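The complex appears here without one of its protein chains, the remainder shown in place.
Moving on, here comes subunit A:
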Amino acid sequence: MTTADHKPQILAFLAQFFGEHRLAEDEDIFATGFVNSLFVMQLVLFVEGEFGITVEDEDLEIGNFNTVLALDALVTRKRAVGAADRSA
């Protein structure tokens, strides 16, 4: 099971949307007013491409996407499931 910290990559990706605003790890991304209607799609493509996971319908919960910490937890969980599936 992986316990890697994915937050640096997530923060680096999100920085492009936030200009000079420094996003805190527990700050609600959607409450900031910085993101547009394309953002969720970009975020999904990013986590899938960067971390080799597949976001599925059951993952579509706001609590999985609204902070850097939540995204890190989602990626950690999905990678752990993927690793378990591969070793089964």
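Just so it is clear, a contact is a pair of C-beta atoms (placed from the backbone, for glycine too) under 8 Å apart; a residue touches a chain by one contact, two chains touch by 3 or more; residues count from 1.
FYI, contacts and distances are computed from a predicted model.
According to its UniProt record, the chain left out of view corresponds to "Acyl-CoA dehydrogenase family protein" among "Sugar ABC transporter permease", "Putative DNA modification/repair radical SAM protein", "Acyl-CoA dehydrogenase family protein" or "8-methylmenaquinol:fumarate reductase membrane anchor subunit".
Check A:A4, A:A24, A:L60 or A:A80 against the missing chain and you find that the one touching it is A:L60. Residues touching the missing chain, restricted to subunit A, are 13, 16-17, 19-20, 36-38, 40-42, 44-46, 48-49, 57-58, 60-62 (touch as defined at the top).
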